[in-house]
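Only a single protein chain was left out; the remaining protein chains are all shown in position.
Per-chain residue numbering starts at 1, and chain names A and B are given in the order in which the chains are listed.
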Amino acid sequence: MQVKHPRQSVMIRGKRFRHCDGSSLRSSVAICGSIGLLAIYAACGRAEGAGEVTLRFWAMGAEGEQVAKLVPQFERENPGIRVRVQQIPWTAAHEKLLTAHVGKSTPDVAQLGNTWIPEFEALGALRSLGALIAQSTIVRPEGFFPGIWATNIVDDTVYGIPWYVDTRVLFYRKDLLARAGWREMPTTWADWRRAMEDIKRTVGNDRWAIFLPTNEWAQPAILGMQAGSPLLKDGGRWGAFSDPEFLRAFEFYLGLYRDGLAPVYGNTDIANVFQEFERGLFVFYITGPWNIGEFGRRLPAELQDDWATAPLPGPTGPASGLSTAGGSSLVLFEESEHPAEAWELIEFLSRPDIQVRFYQETGDLPARVESWQDTVLSRNDKALAFRQQLERVKPVPLVPEIELIMAKLIDYSEQSIRGGVPPAEAMRRLDDEVNHILEKRRWILERRMARAAP
Amino acid sequence: MRAETIERQVARAAWLFLAPALLLIGLFFFLPAAAALVLSLTDFDIYALADIGNARVVGASNYARLIDHPLFWTALKNTFYFALGCGPLTVLVALVAALLVNAPLTRSRTFFRTAYFVPFVTTLVAVAIVWRYLYHKNYGLLNYTLGAFGIEPVDWLGDPTWAMPAIILMAVWKNFGYYMLIFIAGLQAIPRELYEAAELDGASAWRRFLHVTLPQLGPSLVFVGVVVMIGYFQLFAEPYVMTQGGPLKSTTSLVLLMYEEGFRWWRMGFAAAIAFVLFVIILIWTLIQRRLEPKAA
Partner (left out) sequence: MRRAWQSVLLHVALVAGAVVALLPIVWMIAASFMPTGEATTLPPKFIPSNPTLEHYRAVFTRLDMGRYLLNSTLVALLVTGTSLVINAMAGYAFAKLRFRGRDVTFRVLTAGLMLPVQVVMLPLFLFFKQLGLINTYWGVIIPSMASIFAIFLIRQYATAIPDDLLDAARIDGASEARIFRAVVLPVIIPILATLAIWTFLTTWNDFMWPLIVLSDERRYTLPVALANLLGEHVQDVELMMAGSVLTIMPVLAVFLFLQRYYIRGIMAGSVKG
């Protein structure tokens, strides 16, 4: 998955908790000594109605807020199962999930960015879903986008059910592109770059052709994959960032900043992306599906016909215009005491009708192909680019260290963008660090192979 | 005979009285501290968390790795920037506040003393959030006030050159009140006669400060300055809440780096090495402090 901007939510999440009865708690404070109180308090948190199962479900950011609205329907359809949704901010999600695993307090079900799956699998935190899928009438592998389904498989075993997909496409201002003399969205890097130069000539010094936040890894990673870089090579044992394929993409990426086509801004340097897009501070913006809804809501009505989405250009044309196979999956934790009920919840959330409702609430694109047929989705021309892009997606390497490696990609890219370190040198340093990070993985793999050998 | 039994009784009681504290401190402080040293010599990480068999002893290589880890040097630099910037400034502000509050002419002394002390008791996380808004580029109170003097808005927390000064400013605001109290106590301990004699000699207020107050307060001034910095070396919550260590790592402190390496990426062996660097810094600082400690105190 790709780390999203924390979305700005005016609304406060509607969370459903069952509380301890306040009055009885107060009286026990009076009666018990403080240590006794602790025991009572802890026990009270666990209290449950007889025969009733409470599932703990962790979801991140805005999804956590919105999924709570779907829960009442699930609870109606499944009497005896209650769902407690805990919302975790994206910025802390990774730590919290790991601490929960270590503390044996993982939830029953969680939303997991699909790049995190290998890591949690390596920890033995996740339950294999093969048997459950085999018996399911609702969850069938062929119903999902294949590139996305593949991100949930580690060593031939399925550990997650894709919930929503996340990939990157181009959002752009049609009017400003046309003013620079381009009626059609270019599809090759060379044309794209020429279009950006033309735009820059028409908009002037304090405006730009493209906004590429310096602190997002998706953009350089996508360009690298488009240029044919595997990012990591030899089964995820070594970094491939200083190889010619990635370097070629990195030069292209860096050139956009160097030649003034993109401002050297991080995503926190622009207070309000929507406002700036409206003002024409930039024409192109590579971003994800949630922004279809946001742009629709936050841009004024008269601008709605002037912006569009398009699949990403590639080095040699549309076929090479790959993007990331990101998104979130629903996983079952090994420690869950209610796997059967938890699976019911996953099946519920995977139903096409529920997926469409979820899309309407969040703008998150359903991972099931049938959710795209003849629904609000298929009628939204701005979502069409995503539909096309999803045919051409590729996951980042599925290794447990990927989050850390991508964080390092940002660090070392910024050294070139802001610090003037030559690209080849920055990528060599990055590979040094990546190879060091992967040393443990190489050792583990070697040992595993040595053990497998007779 | 009787004295002997009492002695033995006392000794037994002593160990019983000490037992809970020694047990807790031994088990949950000294033992883990020793374990941290061991941990820093291993490559304990997420794989080892799943299965301890995946941990290896790697000797000093975590420390060697630190030396050519650019982010470590950045964090070290930031930590010293913060401590060396914040320490003297806190002492200075605290001293001025103490002199004002303790001036013979001051009325409502208790009120001012309490007012200055209040920031110190507040919850750091909560006030860090408040200051985040005060530092807002467009709507923040600080830029608004500066604007009244014709100063262009500064993007306090978004600009790598200003983020650390902004955090320093907040930390001084939060902590000076405590050291002010210490200085007030110090000021009150200066014998009145010294001032009276100086006044008789016709010394001005400034000269009295220079020739009586400073020399009397001097040793504890330096001492407090060093003590303040020990706390400041452990900078964590401010950048965690206000900047997440950014922009461009300009507010990533050693402890924040340790937290991220250890509890975000779970490279605990490496994180333990960072923790030991912190320990060495604090150890050196403590030894300096012991040398400077005023004998009278």
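Assume a contact is a pair of C-beta atoms (placed from the backbone, for glycine too) under 8 Å apart; a residue touches a chain by one contact, two chains touch by 3 or more.
The structure presented is a predicted model; accordingly, all values stated were derived computationally and were not measured.
Undergrad: Can you list the shown chains that the absent chain is in touch with?
TA: Over the full assembly, the chain not pictured touches A, B.
Undergrad: Consider the whole complex, including the chain that is not shown, and state which of B:Leu24, B:Ala60 or B:Ile151 touches that chain.
TA: B:Leu24
Undergrad: Which of B:Val57, B:Val125 or B:Ala197 touches the chain that is not shown?
TA: Answer from the full complex: B:Val125 touches the omitted chain.
Undergrad: With respect to the chain omitted from the figure, which of B:Phe117, B:Tyr195 or B:Phe209 is a touching residue?
TA: Counting the whole complex, the residue in contact with the absent chain is B:Phe117.
Undergrad: Which residue numbers on chain A touch the omitted chain?
TA: Considering the whole complex, chain A reaches the absent chain at 6, 8-10, 12-15, 17, 19, 25, 34-35, 37-38, 41-42, 45, 61, 65, 86-92, 96-97, 99-100, 102-105.
Undergrad: Could you pull out which residues of chain B are in touch with the chain that's been left out?
TA: That gives, for chain B, the contact residues 6-7, 9-11, 13-18, 20-22, 24-25, 28-33, 35-36, 39, 97, 100-101, 103, 105-107, 111-127, 129-131, 133-134, 136, 138-141, 144, 173, 175, 177-179, 181-182, 184-185, 227-228, 231, 233-234, 236-237, 240-241, 255, 258-259, 262-263, 268, 271-272, 275-276, 278-279, 282-283, 286, 297.
Assume only the chains that are shown with their structure count from here on.
Undergrad: Along chain B, where are the residues that touch chain A in the complex?
TA: Against chain A, chain B makes touches at 43, 45-47, 49-51, 54, 56, 65, 71, 137-138, 155, 158, 244, 246-249, 263-266.
Undergrad: Quick one: in the complex, what on chain A touches chain B?
TA: The touching residues are 91, 94-95, 98-99, 102, 119, 122-124, 215, 266, 268-269, 271, 400, 403-404, 411, 414, 418, 436, 440, 443-444.
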